[in-house]
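One chain of protein is taken out of this complex; the other chains stay put.
By letter and in written order, the chains are A and B; residue numbering begins at 1 in each of them.
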Amino acid sequence: MRAVNPFTLGELAHISGAELAGPANLLIEGVGTLQGAESGDVTFLTNPLYRDQLSTTRASAVILSPAEHRGTSLPCLLSANPYACYAQVAQHLFPLPRPLPEIHPTAVIHPGAQVSLRASIGPHVVVEDGAQIGDEVTVGAGSFVGARVSLEKGAFLHPRVTIYSGCQIGANTIIHSGCVIGADGFGMAPQGEGWLKIPQVGRVIIGKDVEIGANTTIDRGAIDDTIIEDGVKLDNLIQIAHNCRIGAHTVIAGCTGISGSTRIGRHCRIGGGVGMVGHVEIGDRVTVSGFSLITKSIPTPGVYTSSIPSQPHREWLQTLAHLRGLSEWINRIKSLENKLENDESHSAVSGRS
Amino acid sequence: MRAVNPFTLGELAHISGAELAGPANLLIEGVGTLQGAESGDVTFLTNPLYRDQLSTTRASAVILSPAEHRGTSLPCLLSANPYACYAQVAQHLFPLPRPLPEIHPTAVIHPGAQVSLRASIGPHVVVEDGAQIGDEVTVGAGSFVGARVSLEKGAFLHPRVTIYSGCQIGANTIIHSGCVIGADGFGMAPQGEGWLKIPQVGRVIIGKDVEIGANTTIDRGAIDDTIIEDGVKLDNLIQIAHNCRIGAHTVIAGCTGISGSTRIGRHCRIGGGVGMVGHVEIGDRVTVSGFSLITKSIPTPGVYTSSIPSQPHREWLQTLAHLRGLSEWINRIKSLENKLENDESHSAVSGRS
Partner (left out) sequence: MRAVNPFTLGELAHISGAELAGPANLLIEGVGTLQGAESGDVTFLTNPLYRDQLSTTRASAVILSPAEHRGTSLPCLLSANPYACYAQVAQHLFPLPRPLPEIHPTAVIHPGAQVSLRASIGPHVVVEDGAQIGDEVTVGAGSFVGARVSLEKGAFLHPRVTIYSGCQIGANTIIHSGCVIGADGFGMAPQGEGWLKIPQVGRVIIGKDVEIGANTTIDRGAIDDTIIEDGVKLDNLIQIAHNCRIGAHTVIAGCTGISGSTRIGRHCRIGGGVGMVGHVEIGDRVTVSGFSLITKSIPTPGVYTSSIPSQPHREWLQTLAHLRGLSEWINRIKSLENKLENDESHSAVSGRS
């Protein structure tokens, strides 16, 4: 893939802090996988499984660990953390496209909103009363920024994001299209045959350097706020219910749902398709395997799982029948134990006689 | 949280039907949790676990049941259903913000649409031919109201809602941002190596007092309609497939998917992350635990579950290995039974000889 900004290998070494092993003036014009790279591209080796591809890649340079250096004669960037090195290199070759500062003439900005002259407000955006939009903020086309919302410096809303009133978005946080931040939490009180809505008067407070994937939803708090701390990374189609708190640098993969008032610690790794019931507390550095269910608090770090890999359908039906029949098999084990017990006492009795 | 409209405690007692135990003219200016409330706030006690906080809360008044009254000397609203009382109080302190009636100049309204003069149509809204928008309806910024859609009195669409043609939304129903109502159901006929689309010509009919969470999708019927009855409450990121019928006052939590032509009764409580296959019938007052799968009709009330809570990963791997190995263990039980059977008949035979 052709870079937006080309750099020399020497510049990229400087930017990423990697050791340069090759000509400083080699021009890097793009990136590619070991297999797909073309001349002018930089590639990277992070998984030893692909080591063989070092000899056949058409890339012009490789990012790898010093231990792998002997595997190639190509120009290299040597780094103890080659994937992070690649991230830094790629961020410079492909910077987040920042539109020029402007307020598009089709945007509808309430006169009571404060919009930095250095912000970019796209077409058909709506910004309501009291919103505060900081320097170098981008609000993508068709996004909605509710009353009293604050978007801090460098926040980036892709097109068609919705931020309900009162929510705060931290510096350099990226929100992808279709996200809904601050919709009402799912709160109601039973009364008679129906339900009374509990007004959801808290907010969503999102820290800095957060990234939120497409069509993810984060509900506002019922009374207190829902909080997403700095550096949290959320994938697509995630549901974060009201009054949750997600600790700093925690990552959550797609299609996961976190029920209300649950607190997740810092540096956790939550897989995709996970469910968490409400009002539980997950400590720091907890990993939850994809497709697992959390029903209790987890105070200690570790990996937690309840997911079941598929089998061929007929085998699974048998497994399932056995699972359903466990009561009977357990009774049959007990009955065997009793029988053996009786036989033995009988023998013992006979022996004595 | 500061209220939009302050009320006196006496007014709130009158509004909610609660018994006033304190000065009628005490001004209530906000709400808070027992722990987070400030002076001027009303709080509430519904969970006995928090009873201890009654003595330390900074709230100016408390909503609680008469049985808990002795636990506090604060001014109180006494109610047999304190959570419902709180709901009513909070609804008055924080009314749903109803924008002033207007059609924003950037809205695109087809001349064949009928829009009440008492409706509020936000910026960048699109309303197509034959749509009917009733009194006190709010259509949030950027929403799309398709041809012949009907929005009854007081219906509230938050920003960026999509309603496909022909659908009906009942009175006072609230739809949150990102919802898509009336997209085509997933219907196709196999033909040769591919699929032919079945046109989805039914509609979605939604009753009154329904609330639908952010980014939830409800598909139109294939031929007949998909129906959401009065008072249904749907959380975020739910999928309701074509030709489903959800009975009145049923609540469904987030990330749940209901397959086509399934009928759910009235007053059901469906957890989050639930799956239901198509063409099943769930009776009234059925509860489905979160993360469970429904594959058959459930005619009788009760709680139904198939979800498995997580264990530490290694323990779970062992559980899983045992589950997969059940066939072998069952064979070993049978073999023990046979052996014991033979031994006994052998003993019996020996005994006889």
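Simple rule for what comes next: contacts are C-beta pairs under 8 Å (C-beta built on N, C-alpha and C of every residue); 3 or more make two chains touch, one makes a residue touch a chain.
This is a predicted model, so every value here is computed, not measured.
Checked against the full complex, the candidates A:215, A:243 or A:262 give a single residue touching the omitted chain, namely A:215.
Touching the missing chain, out of B:45, B:137, B:167 or B:288, is residue B:288. Although one chain is not drawn, the whole complex shows that of B:4, B:103 or B:180 it is B:180 that touches it. Residues of chain A in touch with the missing chain: 1, 31-33, 36, 81, 83-84, 86-88, 90-91, 93-94, 96-97, 104, 106, 122-124, 140-142, 158-160, 174, 176-178, 209, 211, 213-215, 231, 233, 235-237, 249, 251, 253-255, 267, 272-273, 290-291, 307-313, 316-317, 320, 323-324, 326-327, 329-330, 333, 336-337, 340, 344. Interface residues of chain B with the unshown chain, by the touch rule above, are 106, 108, 124, 126, 142, 144, 146, 160, 162, 164-165, 178, 180, 183-184, 186, 188-191, 193-199, 201-202, 215, 217, 219, 223-224, 237, 239, 241, 255, 257, 259, 275, 277, 288-289, 292-296, 302-306, 308-309, 311, 318-319, 322-323, 326, 329, 332-333, 336, 339-340, 343.
Operating definition for what follows: only the chains that are shown with their structure count from here on.
Work out the mean CA point of chain A and of chain B, and you get 25 Å between them.
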